[in-house]
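Heads up, one of the protein chains got dropped from this complex, but the rest are sitting where they should.
In this document, chain identifiers A, B, C, D and E correspond to the written order of the chains, with residue numbering beginning at 1 in each.
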Amino acid sequence: SYDMANENDEVGIVRGLAWTSVGGDTLQIEVNVMPGKGELQLTGQLGDVMKESARAGISYIRSMSEKYNIKDSFFKENDIHIHIPEGAVPKDGPSAGITMATAMISAVTKTPVRADVAMTGEITLRGRVLPIGGLKEKILAAKNANIKTVLVPDKNRKDLDEISEEIKKDLEIIYVDNMERVLQEALTNHAHEIMQKKADK
Amino acid sequence: SYDMANENDEVGIVRGLAWTSVGGDTLQIEVNVMPGKGELQLTGQLGDVMKESARAGISYIRSMSEKYNIKDSFFKENDIHIHIPEGAVPKDGPSAGITMATAMISAVTKTPVRADVAMTGEITLRGRVLPIGGLKEKILAAKNANIKTVLVPDKNRKDLDEISEEIKKDLEIIYVDNMERVLQEALTNHAHEIMQKKADK
Amino acid sequence: SYDMANENDEVGIVRGLAWTSVGGDTLQIEVNVMPGKGELQLTGQLGDVMKESARAGISYIRSMSEKYNIKDSFFKENDIHIHIPEGAVPKDGPSAGITMATAMISAVTKTPVRADVAMTGEITLRGRVLPIGGLKEKILAAKNANIKTVLVPDKNRKDLDEISEEIKKDLEIIYVDNMERVLQEALTNHAHEIMQKKADK
Amino acid sequence: SYDMANENDEVGIVRGLAWTSVGGDTLQIEVNVMPGKGELQLTGQLGDVMKESARAGISYIRSMSEKYNIKDSFFKENDIHIHIPEGAVPKDGPSAGITMATAMISAVTKTPVRADVAMTGEITLRGRVLPIGGLKEKILAAKNANIKTVLVPDKNRKDLDEISEEIKKDLEIIYVDNMERVLQEALTNHAHEIMQKKADK
Amino acid sequence: SYDMANENDEVGIVRGLAWTSVGGDTLQIEVNVMPGKGELQLTGQLGDVMKESARAGISYIRSMSEKYNIKDSFFKENDIHIHIPEGAVPKDGPSAGITMATAMISAVTKTPVRADVAMTGEITLRGRVLPIGGLKEKILAAKNANIKTVLVPDKNRKDLDEISEEIKKDLEIIYVDNMERVLQEALTNHAHEIMQKKADK
Partner (left out) sequence: SYDMANENDEVGIVRGLAWTSVGGDTLQIEVNVMPGKGELQLTGQLGDVMKESARAGISYIRSMSEKYNIKDSFFKENDIHIHIPEGAVPKDGPSAGITMATAMISAVTKTPVRADVAMTGEITLRGRVLPIGGLKEKILAAKNANIKTVLVPDKNRKDLDEISEEIKKDLEIIYVDNMERVLQEALTNHAHEIMQKKADK
């Protein structure tokens, strides 16, 4: 069953898109931040590639912490837990990279994420967004889950051309090639402006 | 053999419902809290999915610690042990999620749980309750073990319709979609009111 | 070969009963307590279920430490080692649970255990005693090893009825359903009385 | 798809060359340095040989830290993360050794690396450069990715003779037999001069 | 090839007896004690049972440290390394238990062991000596290696009767049932007397 779009913008929850043998699916990535000692917990039957993807994401955030107004000590004094329901379903691959990174930034900075946005894309250590597979099935799943805006890797542009207008017509497709662009679209406008202003000082 | 309903409301003990190849079963989840250094012990031949489910539960509790009047230092200065008898029987799956979380909250806050309540449901990091399988067999097992009230995920409503009135007639079925609702029903009324009042201050 | 009953009541040594493909056997569980940093060592080719059983036992003891006059810091400042000879023989199952717990309590509190007592039973985190298998073979092994008293889970009563009077006639069979009852019988009378008095204060 | 040459010289990003069953490829090795406790993270589905190669590289750098003006405490107070996109593709072998070492030195010393340089070569603990396989395919991949200069192990000279002039004509091939020579070519000229001057003092 | 008896009594070196598919063998167990942090290193391709046997031995020694004049802090401030050459030959089983324990006591207390003694026997946590297999082959190996005295578990007496007088005639066979008896024979007389006197105070 699809995870339908949330009704409210929330902190630490971001909608991802998955591609399985039976079609596309949405998955709601949850991140909790808790006082701790710098551990990263990953639950929900994540495979090795997906776990590494989460680690790349957190390193990206740590290396950008000054920009995002995160204190140096934050990652030593807190634990971060990423969970992806449904807990019995194995999940793998790098395509939830930007989704997990966005959920972590949202949770760490307490910035809400737009409830009507979903996204897919591999993340690199420097925040580049790399192309992913199964785009057609993912777009269809997003549509069925009442998503309004879908963030897609810039390098997947050609794959989108092959998707019928019928499917795409009520979706806003935004091409992204780095995490800053992802955040600009995924964080609520107001929140993003505040983050920018703080960073500009 | 079924674990029959306890005679007394107890702290840190909650009745779960399991579904095996030979039918439904009840299992009595036990939680002990001990002075320690923040470790989580899981015994009783729990599989990977079930262990992750326990970890999602504890992160939920940690993130809600202010609400539940738990000191920040609690999870650094205590160990939590979840054990599920019978120790030789392998157990797995996410459906004991809310049961383990309830037992932990009960043990951590020293709040008794109603002896005549059983429950089943996957928990997410934010305390949402997700649907589970084998509901019919579980309901039957609850009935046989003299349970009075069964908490069932809200998203399993349709599955309940398929169960005969004969089976359901002496059971109170309560639909739950988040952990707060679970606690409202599972904790003894008096205990729950006190927890609420403290949280309201 | 059977481990024959000891001649003297000893601290940290308790007779257990095992059930293998070739019949019943006795095994002498040894526990040493040493200044350390809170580690639990388990040797003698114990399987996963048996190791978890030992961990359930130690958590039970830690949660009852006030009652048994054990200082909070004890489990941080000491290591506990459980060894079951014969070291090359694999051992598994939950039925040595109460035996290991009794040996640990004896070693931690320096209280001697009756040399003529043997026991079998799964332990839960709260000290309940659950039923076990192979009772007939175990009783026979106890008799052959010159044991005088055998502690048996209360829920195995019906299994005992099936054992011939010939075998049972010189054995005192005591039904137990919780660890307190086990200790009442296994610890030497004098020692148990002292432990009780201290706890009553 | 090839990782095309970057447009700008960057810190902590170096172009490597890989050889797979389907031909040569380029891969962009990313290194982030973050305040931490001396851990080395390796992501991107790196095999055992490649991980050991990264460890040899970091030990080389640590042993040369005085020369490279790196404080002794640096490696205790920072974490280093090496990531190689594309995260789902398994990668192995020792031939990215000098590439990973160059990226680490660049990131640790904040010295930019020339965007139009690619390299291949095994590294030893003392910074020697050992020969690698698949040179022809790698050279071809470098050419296709708009690389201008390729660093090749000195002991691969004979392999280069077998590559057609057509392929080599617009590429500058530089033979290297130790890490100092690699850095001399890979770091931007200005940066390298500054590093040398500091070391000479 | 047999490890022949040493010419000199040494500290931390004890001769054991092994039984393989091709007959008996002697092996020279070496123990080094080094300033450290309480770690136990086991090398020489020791199997799981043998490693547990070493751990039972060290726990026995720790629990007897007062008797052997070893300071409480010793096992926190030193590392113990047990190595059994020949390093490529897998070794397993519990029968080197008393040999490893004797070598450790010798190394820890700096007490020399008689060069002409060999021994075999399982050790328990309380220092009991349990019977072992392959006695005939082991006795023969001891004889061939110029051993003068062999320590044999008391419970192997019957096995010794089956060995021809021809083999036994130049060997002193001493039956042992606990570690104190082992040390009495294995440590050089003078050293043992001193250890006793210190303990008697």
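Of note:
The rule is simple: a contact is a pair of C-beta atoms (placed from the backbone, for glycine too) under 8 Å apart; a residue touches a chain by one contact, two chains touch by 3 or more.
Not measured: the values here are computed from a predicted model.
Partners of the chain left out, restricted to shown chains and counted across the full complex, are D, E. The chain omitted from view is touched by exactly one of E:H83, E:K155 or E:K168, namely E:H83.
Checked against the full complex, the one of D:R55, D:K148, D:K168 or D:R181 touching the unshown chain is D:R55. Contact with the omitted chain, checked across E:T43, E:S164 or E:N189, is made by E:T43.
In the full complex, the hidden chain is touched by chain D at residues 48-49, 52-53, 55-56, 59-60, 62-63, 72, 75, 93-94, 97, 122, 124-126, 128, 130.
Interface residues of chain E facing the missing partner chain: 12-13, 30-36, 41, 43-45, 81, 83, 85-88.
Here is the rule we use: only the chains that are shown with their structure count from here on.
Graph distance from chain A to chain D, where chains that touch are one step apart, equals 1.
Seen from the Cα centre of chain D, the chain whose own Cα centre is farthest off is C.
Between the CA-based centres of chain A and chain E the separation comes to 61 Å, rounded to the whole angstrom. Each chain gets a centre from the mean of its Cα atoms; for chain D and chain E, those two points are 53 Å apart.
In terms of their C-alpha centroids, the spacing between chain C and chain E amounts to 30 Å. With chains as nodes and touching pairs as edges, the resulting graph is an open line. Under the touch rule stated earlier, the contacting chain pairs are A-B, A-D, B-C, C-E.
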